[in-house]
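Report on the following structure.
Only a single protein chain was left out; the remaining protein chains are all shown in position.
Right, chain A next:
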Amino acid sequence: MSVAAAAAPARRPFFRKTGALPGFGLALGYALTWLGLIVLLPLAALFLRASSAGLAGFAATLSDPRVQHALLISFGVSAVASIAASLAGLVIAWALTRYDFPGRRVIDAMVDLPFALPTAVAGIALAALYAPDGLLGAPLARLGWQVVYNPIGIFIAMVFIGLPYAVRTVQPLIAELDRELEEAAATLGASRLQTVFQILAPPLIPAALTGLALAFARALGEYGSVIFIAGNLPGVSEIAPLLIVIKLSEFDYTGATVIAVIMLIMAFLVLLIINLIQAWSRRRMGNA
């Protein structure tokens, strides 16, 4: 960088674009204006509101046990659900990539259903399915398991929406795994399990962690598919996004803002972690 700067003419402009095509100014200007108006300005308004609430506003909101519990439920269940989705996702991605079986293509396409299905629709379907008189809920109820209107219901919904992220992030990497490494391991006398855990698993770890982080971020912010199955009992199965909606409907703008800022900061942290994982994997594997 410094060499290039030294070699450049003395009056090198601060902002310098390269590329011979026309339309750069127009395209970038339009994109930045639109980005600013739709995304950045509204997010700035949120932080402005939060800063005007001050530390006292944060303390007041966060000392409410109902808020504490909602945040605890949101973060806790999201973490457990994204781990479960990642583990299931690994196995599913493995089956879909490595094996050929009837219906594989259809199943592969179905993995994206939680992306495509509107969250409210998924929410009422899951709630009806797992309700005590539902198709799956009734047999579970006979076993004495109540899975709706409590954190287990939230868990089910969050695994549902997190699953595509978990599968789709590891699937391309499984497809790219070098078969020769496996053969080499086998000729050197490794058992299949040794090969799987010592040869095949390590390159998949960064992608699996990225999938985990994406599923976590999505689960944390999820609203539509969770609220119907959760039952929303304050202190039991109330999630943070719902509490934002409730605070808004009570005109407690400060309370809503405080919860939103905490969730937003958490989302940014997850984004940062994903970038760090990818940088780490690039350093370690020599590619993206």
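In this text, a residue touches a chain if its C-beta (ideal position, glycine included) is under 8 Å from a C-beta of that chain, and two chains touch if they have at least 3 such contacts; residues count from 1.
Going forward, contacts and distances are computed from a predicted model.
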Suppose you had to identify the omitted chain by its UniProt name; would it be "Glutathione import ATP-binding protein GsiA", "NADH-quinone oxidoreductase subunit E", "Sulfate ABC transporter permease subunit CysW" or "tRNA uridine 5-carboxymethylaminomethyl modification enzyme MnmG"?
"Sulfate ABC transporter permease subunit CysW"
From the list A:I107, A:A201 or A:L276, which touches the chain that is not on show?
A:I107
Among A:V39, A:A138 or A:V236, single out the residue that touches the unshown chain.
A:V39
Among A:L62, A:I205 or A:L264, contact with the omitted chain is made only by A:L264
Using the touch rule from the top, list residues of chain A that touch the missing partner.
15-24, 26-28, 30-32, 34-35, 38-43, 45-46, 48-49, 88, 91-92, 94-101, 103, 105, 107-126, 128-129, 135-136, 159-160, 163, 168, 171-172, 175-176, 179, 182-183, 186-187, 192, 195-196, 217, 220-224, 228, 241-242, 244-245, 248, 251, 253, 256-257, 260, 263-264, 267-268, 270-271, 275
